[in-house]
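Please read through the structure below; I'll follow up with questions.
Omission of a single protein chain aside, the complex is shown with its protein chains in their original locations.
Labels run A and B following the written order; every chain starts at residue 1.
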Amino acid sequence: MPVKSYKKYVSLFGFVAPAFVLYAVFLLIPTIGGMYYSFTDWNGLNRSYEFIGFGNFAEALSEDPDFIGSLWFTLKYVLFMIVLQNVFALALAVFIESRRRSKGFFRTVFFMPNMISTIISAFMWTFVFAQVLPQLAEKTAIAFLDQAWIGDPNVSFYSILIVSLWNGVGYMMIIYLAGLQGVPQSLKEAALIDGATPLQTFRNVTLPMITHAITICFFLTLNGAFKVFEVVYGLTGGGPGRSTQVITMNIYEEAFSNNFRYGYASAKSVILFVIILIFTFIQIRVMKKREVEA
Amino acid sequence: MKPSKTTSLLITVMLSIGAAVSFFPIYLAVINSFKTQGEMFRSFVALPTEIHFGNYADAFEKINLLGSTLNSVIISVLGIGGIVLCAALAGYKLSRTHGKLSNLIFFLFVASMLVPFHSIMIPLTRMAKSLSVQGSTYGLAIIYIGLGVNMAIFLYHGFVKSIPRELEEAAQIDGCNEFQTFFRIIFPLLVPITVTIAILDFLWIWNDFLLPLLMLTDSSDFTLILSTNTLFGEYNKDWSLILASLVLTAIPVIVIYSFFQKFIMHGIAEGAVKG
């Protein structure tokens, strides 16, 4: 037994080491480094700093209304994104899957926004919201288009969603398409022959077969939405005031544009990390149970 | 599934409307890149009265198009190659090995996907500096491997589950060692997910902004996105120029995507048959 398990370890390390070493050097160790700073009062500029235990964490959670505000705003955003992004992506994937000749065309068109860098698409949409839509409203007299799309905090939440969805749905759609292609045509046909409606077939045959894709997409959306930065940064800059500030922007502001309290900012990002960890853990737990191992 | 004619028509109409909305900003970018600044502000949505290539000529020069493209290509190719190779090995093995250690390592990889980039930025820059991989396109590619393997491992790990173990057992009986088995039998079966991973990583690396911004110092090493960003002036945004360089930046991506598209179809069909 010892010989066998020793061999097992050698082979495990042979396969895993290349990835693990690079991962450790560029991700794991820096992450631990960041966590280490979260217990200090380092301001990112001074050479000396002190350990202050959980002081940063206590301050972030009890004395920092801006941080808490950004936390709630982010949660709201995450919720909307999880629902909308997956509904749109799955619907598109199902619809596109049912096309024959136009399949490739639609797939490309909906995936295209994903090929543009987020930061540049945010700037592009700023241009659309601030210049093009008001001009369109003027010319076409569709009053609805003439909103303060990015200047009014009530409207700009939805503008941020629009851009995020525009940018992100294609990515999820590709994963769903791959999942749908894994569903054997014979199963669907069998269900239809048995007299199931297309909707029933979808619910009872297709959905269970693509739960793995759903798990992945939920995971990616959840994780991406919690870490959203560039879209908000490019579109509203978190403003007006801090009304559209997400957590990552709050952290960024703390680390680079305020008092450069890097230790404090690190503590906030540890909090963010823990929140994402908890949410993901729950999500994976719940969904893995439903997943059918193929 | 054969939907009725009306349903089918409805779906086509809905998809077309969606496609139009989705394409609208890109349409704006393309048409306005052919206008002068003045014409652009008169009407954003109208087609250009005459095709004006001046913006492209300017953008070509200002963002050092050839050099920047080459840098982006080098970084993407090396980064993706490294990610695919390292992650396929690790993801396969972790998926096949059941045990505390294997689970722990897999958990570490997956958990790290949740780490916000801003929290590792300064420690990562220090690390890159002390290993002297900073300030070089090759060094940046290596960092991408380190940052990118986690998601790729996650995807490979899930995909490998769908490959029957009998294949490996048969290969081992034929006298292949583990690595040979992997490269001859398993890796070819991973092509569908590899293509997906390569595309996703390509989009990530090609369009990434903050990491290259921190790692590359010399403007001759800049990626396309970094070079484009230099057009966003401090007090001035020349939109027609920016849109032109945006189109130039996106062309390689679209070309590569349309090239890869056949691979996706082929790979996924293949994988579906074997799985």
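Following the convention adopted for this analysis, contacts are C-beta pairs under 8 Å (C-beta built on N, C-alpha and C of every residue); 3 or more make two chains touch, one makes a residue touch a chain.
One rule holds for everything that comes next: contacts and distances are computed from a predicted model.
**Q** Leaving aside the chains you can see, what is the UniProt protein name of the one that's missing? Options: "Heme exporter protein B", "Extracellular solute-binding protein", "Acyl-CoA dehydrogenase family protein" or "Sporulation protein".
**A** Of the names offered in "Heme exporter protein B", "Extracellular solute-binding protein", "Acyl-CoA dehydrogenase family protein" or "Sporulation protein", the absent chain's UniProt record gives "Extracellular solute-binding protein".
**Q** Which listed residue, B:59, B:142 or B:186, touches the chain dropped from view?
**A** Only one listed residue reaches the unshown chain, and that is B:142.
**Q** Touching the left-out chain: which of A:53, A:195 or A:241?
**A** Missing-chain contact among the listed residues: A:241.
**Q** If I consider the whole complex, including the chain that's not displayed, which of A:129, A:229 or A:279 touches that chain?
**A** A:129
**Q** What chain A residues would touch the chain not displayed?
**A** 2, 6, 9-10, 13-14, 17-18, 21-22, 25, 41, 43-47, 129-131, 148-153, 237-243, 253, 256-262
**Q** Just checking the interface: what residues of chain B touch the absent partner chain?
**A** Contact residues on chain B toward the absent chain are 41, 121-122, 125-126, 128-129, 131-136, 138-139, 141-142, 213-214, 217-219, 221, 229-230, 232-237.
Keep in mind that, in the parts below, only the chains that are shown with their structure count from here on.
**Q** Using the average of all C-alpha atoms in each chain as its centre, how far is it in Å between chain A and chain B?
**A** 16
**Q** Using the touch definition from the top, list the residues of chain B that touch chain A in their complex.
**A** Residues 1, 3, 8, 11-12, 14-15, 18-19, 22-26, 28-29, 41, 43-45, 82, 85-87, 89-90, 92-94, 97, 99, 101-102, 105, 108-109, 111-120, 122-124, 126-128, 131, 142-143, 145-147, 149-150, 153, 155, 158, 161-162, 178-179, 182, 192, 196, 199-200, 203, 206-209, 225, 228-229, 232, 239, 242-243, 246, 249-250, 253-254, 257-258, 261, 264, 268-269, 271-272, 275.
**Q** Help me check something: in the complex, which residues belonging to chain A touch chain B?
**A** Touch residues, chain A against chain B: 8-9, 11-12, 14-16, 18-20, 22-23, 25-31, 33-34, 37, 44, 92, 95-96, 98-99, 102, 104, 106-121, 123-125, 127-128, 131-132, 135-136, 166, 171, 174-175, 178, 181-182, 184, 188-189, 192, 198, 201, 212, 216, 223, 226-227, 229-230, 248, 251-252, 255, 262, 265-266, 269-270, 272-273, 276-277, 280, 293-294.
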